[in-house]
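All protein chains but one are shown at their positions in the complex.
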Amino acid sequence: MIKAGIVGGTGYTGVELLRLLVVHPEVEVVAITSRSEAGRPVSEVYESLRGHLDLSFSEPDIERLSECDLVFFATPNGTAMKMAPALLEAGVKVIDLAADFRLQDTALWEQWYGMPHACPDILAEAVYGLPELNRDRIREARLVANPGCYPTASALGLLPLVEAGVVDSGSLVADCKSGVSGAGRSANAAMLMGEVGESFKAYAVPGHRHLPEIRQTLGWVSDAPVGLTFVPHLLPMIRGIHATLYARLTGEADLQALFEARYRDEPFVDVMPPGAHPETRSVRGVNQCRIAVHRPQQGDTVVVLSVIDNLTKGAAGQAVQNMNLMFGLDERMGLEQVALSP
Amino acid sequence: MIKAGIVGGTGYTGVELLRLLVVHPEVEVVAITSRSEAGRPVSEVYESLRGHLDLSFSEPDIERLSECDLVFFATPNGTAMKMAPALLEAGVKVIDLAADFRLQDTALWEQWYGMPHACPDILAEAVYGLPELNRDRIREARLVANPGCYPTASALGLLPLVEAGVVDSGSLVADCKSGVSGAGRSANAAMLMGEVGESFKAYAVPGHRHLPEIRQTLGWVSDAPVGLTFVPHLLPMIRGIHATLYARLTGEADLQALFEARYRDEPFVDVMPPGAHPETRSVRGVNQCRIAVHRPQQGDTVVVLSVIDNLTKGAAGQAVQNMNLMFGLDERMGLEQVALSP
Amino acid sequence: MIKAGIVGGTGYTGVELLRLLVVHPEVEVVAITSRSEAGRPVSEVYESLRGHLDLSFSEPDIERLSECDLVFFATPNGTAMKMAPALLEAGVKVIDLAADFRLQDTALWEQWYGMPHACPDILAEAVYGLPELNRDRIREARLVANPGCYPTASALGLLPLVEAGVVDSGSLVADCKSGVSGAGRSANAAMLMGEVGESFKAYAVPGHRHLPEIRQTLGWVSDAPVGLTFVPHLLPMIRGIHATLYARLTGEADLQALFEARYRDEPFVDVMPPGAHPETRSVRGVNQCRIAVHRPQQGDTVVVLSVIDNLTKGAAGQAVQNMNLMFGLDERMGLEQVALSP
Partner (left out) sequence: MIKAGIVGGTGYTGVELLRLLVVHPEVEVVAITSRSEAGRPVSEVYESLRGHLDLSFSEPDIERLSECDLVFFATPNGTAMKMAPALLEAGVKVIDLAADFRLQDTALWEQWYGMPHACPDILAEAVYGLPELNRDRIREARLVANPGCYPTASALGLLPLVEAGVVDSGSLVADCKSGVSGAGRSANAAMLMGEVGESFKAYAVPGHRHLPEIRQTLGWVSDAPVGLTFVPHLLPMIRGIHATLYARLTGEADLQALFEARYRDEPFVDVMPPGAHPETRSVRGVNQCRIAVHRPQQGDTVVVLSVIDNLTKGAAGQAVQNMNLMFGLDERMGLEQVALSP
């Protein structure tokens, strides 16, 4: 059994991790920290966990966490980078669900996140936890940077095109839509149901932190510089991301065959039949990405539709997938539920 | 392995059964019938089942269904009563998720359902599938009438009070609210999102078919005649029932202790601490009923709050619970997921 | 033209008042105060008001407000009672949309609101602003206590029964459901869409501040003591209240005729035909209460269904109706829009 700890267990990513871990056959959750809720039973904060978990929140304490085999950080940006060095030194593996280790370029990270990085040396060894790209390196990693939600949906949709070099990687567009759970669980008047229910809007058009992350991923597999316009939008629903991706074809290609070949052996990427339009609800609560590829009117624009659950394949589910790889387990263990539909 | 068939697999109850059965360790789904979709792969109709089930809808055919150990009916009212006799004779066990076998009084059934009953003799042997009331009889049953969604939430909330005789059973009120999935998946302009989204209303106040069903259940455990006012409402959300139950106290009672004692050994009924207000989302997608009992202002009115997921504990989950009992399995098998929250 | 001021204009009640007042033919809004947004154009905070209002928020200042003919308080409880005396003395009329002047019994008020009342003498002259009950007194009032949202829906539904003495006023039940806008616009993690979307729950069952208010209203018209169980619930939608009201009949009565007679001349109460089930969306954005009365199964329980928009007839619309009365205008002026449906 893997002894797992969670730092920052009171947000949506934390409770989603708990939902998956308490039924995982090879994991025992031994510590969940929260400064604000320390001492309070977890199932008091999360009614849904009543009867499933007999554990209370504790103060974040390096010594206690050092007894874990693995620690997940489900914290705001800037926390994991302060605690990870000590944990790694103690032999604990780390998966950060926040952004501290996502960008390999320290200067770029500091520019987008507005603070100095606490451990640039450790950043250098972090593996970007997108198994469909980095599976072998994740297996060997001590420290995994779990990808962002938009970057997961966008990268999985664009990778086959960019890797194959069949599109102009300098003029990509990612028009992305996310449910409100992506904004987290802290008190914020802008995310009240009275503000975001029955309405829709774009946000952060001038620049969003997931832009450099997607660009980095695509840059790893592209021969040419990556130019990307990324526009996130807020959906009046709780879970789900839909990325609508546009790219200009630069040559002929059997797009359907290209996507099917790229993801043939991937347990968590489902390439749908030609003409399909994946729905976000088809992946609600599961660690799955569904993709459809279109070429409208046989023109030179490819349209890729890519859906995930932002809290599962876009966060906690992918973290469990990474954990399975890091500990030599079957990658699918604990992740084979069926989406809740309707 | 139990070989299971589902008749009428294209509605919400059908897909919910599939969601639970495809991951159940002791069940193999061998047949799913649908006249309208015969020949079409199930995962084409239900995107969420892609990769989980390699089966196509077939015509409802007694011979083929007779090879099952168990057949679930997820059909409109009036179908199961026509096919059940032949299946029972062939040695197949039957669970009807519709209403054909719910009311023991044939005349009452015919009055509320507006058609003659096709097999009153078989009706007599049907067991009402509320495990918290009829566990031992369900274990021995060939034919189980799976309870309605409102009746499950209402009966579980009122049973402790009526059994103990501490309330006036002649003046009960059940003010119930259900998500729209309770109305099924057939084309119906009244259930369009444009009609029911962002709005709320009562319906069927003059009389709803679940009224005699709840009255029957309470009548089994009451010394006095049961008088019940039942008002269902439609919630602008998909899953979940909340029953707010009102009863007049006729004597002193430690209500919290009464409920805790009644459900101490029940795996799927959770009595919450004093002062709690259960949320429907805390049982989303799980076979659970959460209950809180209040006595506002220390007056003589008891208020019980009881929540379930109408498709799970209110339909398919309870059917799986009944199946487990009928086949001698651990009652909880395949039903231990954590609710999807948020 | 009435020169109107609004104190506390940044909440939902404030913006709803503005929506109604900027198109009212006899009102000019001359001041809107907000400590937090002072100096900022109103239309910057409320995109919907762009092009309709050229005014900035100002600091709450008695001197400036004294130039108004009427000041609305759309503030948290406890604010109006501090400023109203000075305004009244300056000859300004006051309508408080919060609770400071709703309960005539000062001790009761202090018990439920947990603070000493700042001006009990002025409280004594405040008129409870339910026009259907107090129209003539409102016409003469300097200070109107605008009713709460639940109390408006509940009182209008129960008044005909209690006034006529045909029900047992000692055992009334008000099972009420409200959209989330009733909880206001301040940052509160419990009201995030991720917390309240797609879910439903009761709250404050042990006691809610609207309980004594409803009891007070019914007490004014009842011969016997009023006993009321009031259970509020939170709906996963933005606007609308549905009160489901239960009362025990004590004699024979033509209920439909009783309601129609009571509200025959009321411009803002619509008694629906027998058998109807009003929807909250039918009053979305309008100053209307729709009511249907039922007697299920011809038993001795009356069920009244009463719907309003909590922000309009339950708050700002009723305030404008009261203003019209206080200033001798046609009661319907500025309030004749059609509900937004769908």
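Here are a few things to note about the model shown:
Chains: A, B and C, in written order; residue numbering restarts at 1 for each.
Note that a contact is a pair of C-beta atoms (placed from the backbone, for glycine too) under 8 Å apart; a residue touches a chain by one contact, two chains touch by 3 or more.
Please read all numbers here as calculations on a predicted model, not as lab measurements.
Although one chain is not drawn, the whole complex shows that of A:25, A:251 or A:296 it is A:296 that touches it.
Set against the missing chain, the residues A:30, A:108 or A:173 yield one that touches it, A:173. Considering the full assembly, A:278 is the residue among A:278, A:314 or A:334 that touches the omitted chain.
Of the listed positions A:103, A:143 or A:237, the one in contact with the omitted chain in the full complex is A:237.
Among B:202, B:237, B:289 or B:338, only B:237 touches the chain that is left out of the view.
The missing chain lies against subunit B, touching residues 12, 180-181, 183, 185-189, 191-198, 236-238.
Where subunit A meets the chain that is not shown, the touching residues are 171, 173, 175, 177, 194-195, 197-203, 205-207, 211, 227, 229-231, 233, 235-240, 242, 244, 246, 248, 275, 277-281, 284, 294, 296-297, 299, 301, 303, 305, 307, 342.
Interface residues of subunit C facing the missing partner chain: 12, 15, 18-19, 22-23, 46-52, 181, 185, 197-198, 238-239, 270, 272, 278-279, 281-285, 290, 336-342.
The rule is short, and it goes like this: only the chains that are shown with their structure count from here on.
Centre-to-centre separation between subunit A and subunit C, using Cα means, comes to 45 Å. With touch defined as above, residues shared between interfaces to two or more other chains in subunit B number as follows: 197-198, 238-239, 278-279, 281, 284, 342.
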